[in-house]
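Mind having a look at this structure? Questions to follow.
For this view, one protein chain was removed and the others were kept in their places.
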Amino acid sequence: MIARHLRAATAIAALVVLSACATIKPVPAGPYASGGNQITVGRTWTDMGPLFGASRGVRLLSIDGPQLNRLFVIDGLKAGEFILRPASKERPTPTWKAGLTPTEQVEFLADTLAAMQYHRIETDNLRPVKVGERSGVRFDISAQTVDGLNISGIAQLVEAQDRLYVLLYLAPAEHYFEATRAEVEAIMASARVTG
Amino acid sequence: MKRHPTLRAAITSVLAASVAVSTVSPAFAQRTVGQRPDITTDEGGLWAQSDKAEMEAKTKAELNRDPELTLYVREVACRVAAEYCSDIRVYVMDRPYFNASMASNGYMEVWSGLMLRARSESELAFVLGHEVSHFSHGHSLATWRTMKSRSNVGMVLMLAGGGIVGSLLYLGVMSTVFAFSREQETEADRLSFERTVKAGYDPAAAAALWLSLREETAASDFPKTRASDTRGSIFNTHPITPDRIAALEALAAGRAAPSEGERARYRAQIRKFLPAWLVDDLRRRDYGQTLHLIDRLAADGEDLGVLEFYRGEAFRRRRLDGDQDKALEAYASASGRPDAPVAVWRELGDMLGKSGKPMEARAAWETYLAKAIDAEDRWLVEASLKKLNEGSES
Partner (left out) sequence: MTRLAALVAACLMMAACTTTNVKSAAGLPAAPPREARVLLAQPDIELQLLTASGLLEPRADWTTSARTNMQAAVETTLKGRSHSLTVLDPTTAMEGREGQVLRLNGAVGNSILAYGLMGAGLPSKSGFDWTLGEGAQLLAVKYGSDYALFVYGRGSYSSGGRVAMMIGAAALGVSIPMGGQQAFASLVELKTGKVVWFNQAIASPNADMRSAEGAAILTEALLKGLPL
């Protein structure tokens, strides 16, 4: 009776809560990959395990728990694929397509954040970066959780062989984002698309 | 995809209760102004929960904090609430669904999806009057009591007060997790009609608004949605049926016509929110409905630069066969309007580039760069131009 779409939205927001009960694993300093999306971390992170509501290639790393820092490492999305799984056929989530302009790539990410129940999403400072030998873009994010907690973030997108490789980092603007910014920027600079 | 089992159980159980409720509608005394329940009663418990939900609403990201807009909506609510004005507190929430709800403590939420779909203050007033009527006639408490009186041992429901279900409870505590019966909905329609006419609003607004919602349902991209019922609030199980519309049309028959300029005055109140609210609506990804909404907004010929830009955006995002051309047409039309957003020329350039029209693409991009001096994405457009120029030189 509560509209199906809202029910679905709140179920997807539970993306993180349910992972509390899943198997979590250490990610020691060194290389880590989700399929062809490879990074190098400078300290121990935690792999939060399989995520309810996300595509299989989506991995979530955290240090203090997903409400305090979340680093999504996403394997190459093919055209028509989504980061967030739709709750029903008539409530689609953003899907990536080939031939998107950079503005549309950012829009795909911002729409995905909205589907993850973030609000007041703003993207900023879109800039070209080199990811190994490939070209990508990086941009800053500001948003709020549904409870009004300000969130800061960085995203990095690389298109390679008709697939989109995403790194997305989000943390509360109060203390947590700045505390890990240097580590995250180093991780993004270390990224490589393999295969 | 498997849903969380507790969530499914919660929905199923409440749904089971509400279906049973719709056949029983206990008579309920109209509340007195300023009435507050005894803290030890069930009504007292609901009131306190509503107080809590109201406190939370104040802290939510979706709260629209624009003081002028909030004041305006509050004034409209007060006009139709008449004697209950002092009992009501209004919060506008930026949520792209047609909804207004009132909790048993007098706290009212009005969602941006409703603000965008009402075409006049009369239409807005009717919906707010409808909610005030549920409030004044204690419909939600009546429903809650009826639900409680069913001691159904088989129904083991753990409505845990947090997490997924917490969000539902927050939404639900606005006294609309309880299904209103068909009788209650019809009564609220009638009471609201009386209130709005008494307050000087257009008698024909009610039926017109409900009818337009049905049309929007029919315009959906999705077959199940098209086949589904239209609801006057996202929580209600009781749909806006033709008989409800007919009843309101009958009430309005022969009454005075609307006031001149009412729609323009209403548009002036929401104008500055059109872009943000349309982006929210586009994110629902039901482009058939968004396009229908834009057509409705554009009907009086105002704000066409903004509206045609977003029409273009809908086609650009939808990407069905032929949509690229439709997007181009919409952007091109927008570019001729005085209120065209500057982004039109960038999108026009990108779309013309994709359609194999390099000369026009160049012209559009150059116009964008001339207009958007401080734009953050200038370097992208400059790169596109450079690529085009290099291509044409080879």
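Brief remarks follow.
The first chain written gets the first letter, and so on, giving A and B; residue counts start at 1 in each chain.
As a convention for this text, a contact is a pair of C-beta atoms (placed from the backbone, for glycine too) under 8 Å apart; a residue touches a chain by one contact, two chains touch by 3 or more.
As the structure is a prediction and not an experimental result, all values here were calculated from the model.
Residue in contact with the omitted chain (choice from A:67, A:103 or A:142): A:67. Across A:88, A:103 or A:150, the residue that sits in touch with the chain not pictured is A:150.
Screening A:72, A:118 or A:176 for touch with the missing chain picks out A:176.
Contact between chain A and the unshown chain involves residues 17, 20, 24-27, 43-46, 62-65, 67-68, 145, 147-150, 172-176, 179. For chain B, the list of residues touching the undisplayed chain reads 13, 39-40, 42, 44-49, 52, 55, 58-59, 147-148, 150-153, 155-167, 170.
One rule holds for everything that comes next: only the chains that are shown with their structure count from here on.
If each chain is reduced to the centroid of its CA atoms, chain A and chain B end up 29 Å from each other.
Chain B meets chain A in the complex at residues 1, 3-4, 7, 11, 14-15, 18, 56, 59-63, 94, 97, 163-164, 167-168, 171-172, 177, 179, 222-225, 231, 234-237, 283-285, 319, 346, 350, 354, 376-377, 379-380. Looking at the complex, you find that chain A touches chain B at residues 1-3, 5-7, 10-11, 13-14, 17-18, 52-53, 85, 87, 89-94, 97, 99, 101-103, 111, 114-115, 119-120, 124-126, 128, 144-148.
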